[in-house]
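Before I ask anything, here is the structure I am working with.
Every protein chain except one is present and positioned as in the full complex.
For reference, chains read A, B and C in written order, and residue numbers begin at 1 within each chain.
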Amino acid sequence: MPQAKVGIINVTGYTGSELARLLYQHPGVDLAWVTGRSAVGRRLGEFFPHLAAIDLEIKAEPEEVDLLFSALPHKASAEALLAPLEQGTKVVDLSADLRLKDAEDYRTWYGFTHPAPHLLAEAVYGLVELNRAQIARARLVANPGCYPTAAILALAPALKAGIIEPDIVVDAKSGVSGAGRTLTFTTHFSEANENVFAYALEGHRHLPEIVHELARVAEREISLTFVPHLVPMTRGILCSCYARLVPGKIASGEKGKEEASQLYRDFYQDEPFVKIVDTAPQTKQTWGNNLCLIHPTIDLRCERLVVVSCIDNLVKGAAGQALQCMNLMLGFPETTGLESLAVFP
Amino acid sequence: MPQAKVGIINVTGYTGSELARLLYQHPGVDLAWVTGRSAVGRRLGEFFPHLAAIDLEIKAEPEEVDLLFSALPHKASAEALLAPLEQGTKVVDLSADLRLKDAEDYRTWYGFTHPAPHLLAEAVYGLVELNRAQIARARLVANPGCYPTAAILALAPALKAGIIEPDIVVDAKSGVSGAGRTLTFTTHFSEANENVFAYALEGHRHLPEIVHELARVAEREISLTFVPHLVPMTRGILCSCYARLVPGKIASGEKGKEEASQLYRDFYQDEPFVKIVDTAPQTKQTWGNNLCLIHPTIDLRCERLVVVSCIDNLVKGAAGQALQCMNLMLGFPETTGLESLAVFP
Amino acid sequence: MPQAKVGIINVTGYTGSELARLLYQHPGVDLAWVTGRSAVGRRLGEFFPHLAAIDLEIKAEPEEVDLLFSALPHKASAEALLAPLEQGTKVVDLSADLRLKDAEDYRTWYGFTHPAPHLLAEAVYGLVELNRAQIARARLVANPGCYPTAAILALAPALKAGIIEPDIVVDAKSGVSGAGRTLTFTTHFSEANENVFAYALEGHRHLPEIVHELARVAEREISLTFVPHLVPMTRGILCSCYARLVPGKIASGEKGKEEASQLYRDFYQDEPFVKIVDTAPQTKQTWGNNLCLIHPTIDLRCERLVVVSCIDNLVKGAAGQALQCMNLMLGFPETTGLESLAVFP
Partner (left out) sequence: MPQAKVGIINVTGYTGSELARLLYQHPGVDLAWVTGRSAVGRRLGEFFPHLAAIDLEIKAEPEEVDLLFSALPHKASAEALLAPLEQGTKVVDLSADLRLKDAEDYRTWYGFTHPAPHLLAEAVYGLVELNRAQIARARLVANPGCYPTAAILALAPALKAGIIEPDIVVDAKSGVSGAGRTLTFTTHFSEANENVFAYALEGHRHLPEIVHELARVAEREISLTFVPHLVPMTRGILCSCYARLVPGKIASGEKGKEEASQLYRDFYQDEPFVKIVDTAPQTKQTWGNNLCLIHPTIDLRCERLVVVSCIDNLVKGAAGQALQCMNLMLGFPETTGLESLAVFP
């Protein structure tokens, strides 16, 4: 296996540290350096004791590598990537900075003027199951958001096949790690524990990603309501998706359920990380690994497709997906370093 | 305040024990006895240490009282109520046995032949906010299910006003106590903890209640998909409800949100236990008390009404609601014994 | 019942908000005002939605009342109390500022020079079970810390009776709300959840309180190791206390266990808020109420007394205890406003 050198910009958040954890288990790459603004000069294992086996000091600046990951917050990420990209380094950006195609959308959804709009056209949206070939030859990959990963994978087969109306509700439930490591009352243990609530009812930043990718798959405009919820667990996202069936596209009754299931199995038949399951999946079944579990069914009383999908938001929803992209970009088998089973219970 | 004698059939589950807790704090009633099949002869405080201040032995059989609560499982409850009803005792039944109007529905949804179908016509559905006057003069009240309480209160104003299409999605999230005290893998700590999942995708037993009551309010048929989820917390239900707006019934843009909010405030203006709130409510804000918090808003991109409601499933969703009914049936002020604030954090 | 006016300085933390919750349920007091530095001008119910029924605006400065509670952090509390004390207001201070007798100890344990050392002699340590008479006639009460409450109540009977050697280990486990509302990584949901750890191994600030009060009870010096642990729950403290038996003071074998239990029952026989229980108590059995449950037993293999005690750290460990003191200071029955049963499950 060819050995490649990689680095992580901003290892001090949860996506950065999860990348370090997964890379440690990857036989083909050498994690050459990690940076982190708040912890320069400290040992990685001092900052994150679970990473003590990785013998690295946290640096201030990136150095040359074959590929780098940026786990910086939005805006800062695009700024930090300009120099490495000029040097020809391959990049997987875990921030939102390269996910949208229209620079204006960053003003609308993220409240800042994009510092490098010329990159938006080049960046490939790193959802491997939809864009495998482009990712494999990309220099610059925009790693999808956690919610979009679960939502798009849940809905793409149905929209591609045209079996649902393009009027969709996605009700998503996320563990608290999705909110990152920034300290807030919302993520303070005493207030997040034993609590469930909806948030971002005005429109969550992941909405434009979801709508853009699904409209591309559907080859038409779609109307989609996306409501995220925070639940008292650390990891995991569950998306419950609802849309009315287009009449006549699928059999009625129990037979329709089978057809929907088969349609999904066909769509994802060769995918190593997407599994269609026969019963409603549970986030705990993907804890710590890179799988997305999907269960499509039909509410026969309402002629409505109901699709439930789940992932580990920090793995398939962030760092694992980034590794999957890296594997393609560097010529490794796609599953390298990602074979761990979920940890249960 | 007149002193009344009450009893609890089957105190050994969570709705039974919660009733005992709330009744202890009610100045106008004397809890005369409690029964419980698995614990006959034991002190209540030995079985439930938090109830040690209630000096009662668990009995095998009910005795005469002014009003009794049944917290038995379905089927057993209807059977146990026949004798007390014949003696003229007022009854609040917390099981599902008297909630549906058509005996046939019990075969379909609960899998048993109803043992007392003649009671179904008489029983009043105990959702005080919709049926206050009838409850006050009722002999027999069917206490609503936990999910129906949150879902019906969330949707009744919009359906009454005709502002939404009768094609609705209710995505509900419940704490684990809603599954009761029966031991299952689903409610085993190691498997419920750090986990979220949908269940009952074939159709949950609370669906007919919800549809029946809402159709009554809407005065038309409705199509409603209801998907419950289990979340890793003990108490609380959050319902997120979605339905498209009927064009022209409500202003467009931000003004429409205000109109929706005002419509809800008007509907519940004199209700002591329903509060319309300006931001998305959190289950923890109702922990241990009898409030239902509701936040209606509009997804302007999709012209869709989104209503989020929450309750404590064991209080407003069960025992608290039963006490609220009891207060009306026995002539107490409606809020007596239910004034405690939520315990936070 | 005489109506008294009270106020809360710094309502914006968990002890402050818990005081407000409990006072709302007290029939004899009128909560006249609350202050809070970070939230001046906001409605209390906007800041803490569970307190929405309390119609108060958060003020900058205290006004005149019969008794006030200070829930400020240490140092700030002593400073803020000087003016009200000069005006003759009765005070229950929930900070640590008046718990220790020697001003020098504040330099050692809290790292500041005490701003009002003249108050230390006057302040009564507000553990009602040990100091009831003094509290009843006090102007100034130092409300005990949460750990000291559980530890002292667990050990006082044994030390008073001289049945244990004065060489003691207290291993304490606390819910996360004990760490307050200040945002830290330690209390960040994703890091506190699914985690247990010891902290303050160099010596926790509650140690001098515990040692001072127990030495007073024992009438001799004691050597005591106190190690607190954080556990992933919101409320509750459990103390497990270990000390060798003094030979010959208590019967050997099972009879010794009975004698120990009887000794504890005698010690607390008239206490409304301390219960000696026959099996190991659980923190959940005191959730939201003012009880301290204690179970003394003997490890017969090692001739060691083992005492397990538990409380709700925000009630008997803070706000409930403060209310208990207030009841004595203002002439109310000691249990007024504190009769709620624990909320279970």
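We adopt the following convention: a residue touches a chain if its C-beta (ideal position, glycine included) is under 8 Å from a C-beta of that chain, and two chains touch if they have at least 3 such contacts.
Only a predicted model underlies this, so the values are computations on that prediction, with no experimental measurement involved.
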{"item": "Touch criterion as defined above, residue of B:S95, B:S177, B:S240 or B:Q324 at the omitted chain", "value": "B:S177"}
{"item": "Option from A:Q25, A:S38, A:T113 or A:Q262 whose C-beta touches the chain left out", "value": "A:Q25"}
{"item": "Identified contact with the non-displayed chain, of B:R107, B:H188 or B:R301", "value": "B:H188"}
{"item": "Residue in contact with the excluded chain [from C:G236, C:G256, C:G320 or C:G337]", "value": "C:G236"}
{"item": "Residue numbers in subunit C that touch the chain omitted from display", "value": "167, 169, 171, 173, 175, 190-191, 193-199, 201, 203, 223-225, 227, 229, 231-236, 238, 240, 242, 244, 280-284, 287, 295, 297, 299, 301-302, 304, 306, 308, 310, 345"}
{"item": "Missing-chain contacts mapped onto subunit A", "value": "14, 17, 21, 24-25, 48-53, 177, 193-194, 234-235, 275, 277, 281-282, 284-289, 293, 339-345"}
{"item": "Contact set of subunit B toward the excluded chain (per top definition)", "value": "14, 175-177, 181, 183-185, 187-190, 192-194, 232-234"}
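As a working rule, only the chains that are shown with their structure count from here on.
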{"item": "Chain closest to the middle, measuring from C-alpha centroids that were averaged per chain", "value": "B"}
{"item": "Where subunit A and subunit C are represented by their mean Cα positions, the distance between them in whole Å", "value": "46"}
{"item": "Junction residues of subunit A - those touching two or more other chains", "value": "175, 190, 193-194, 232-234"}
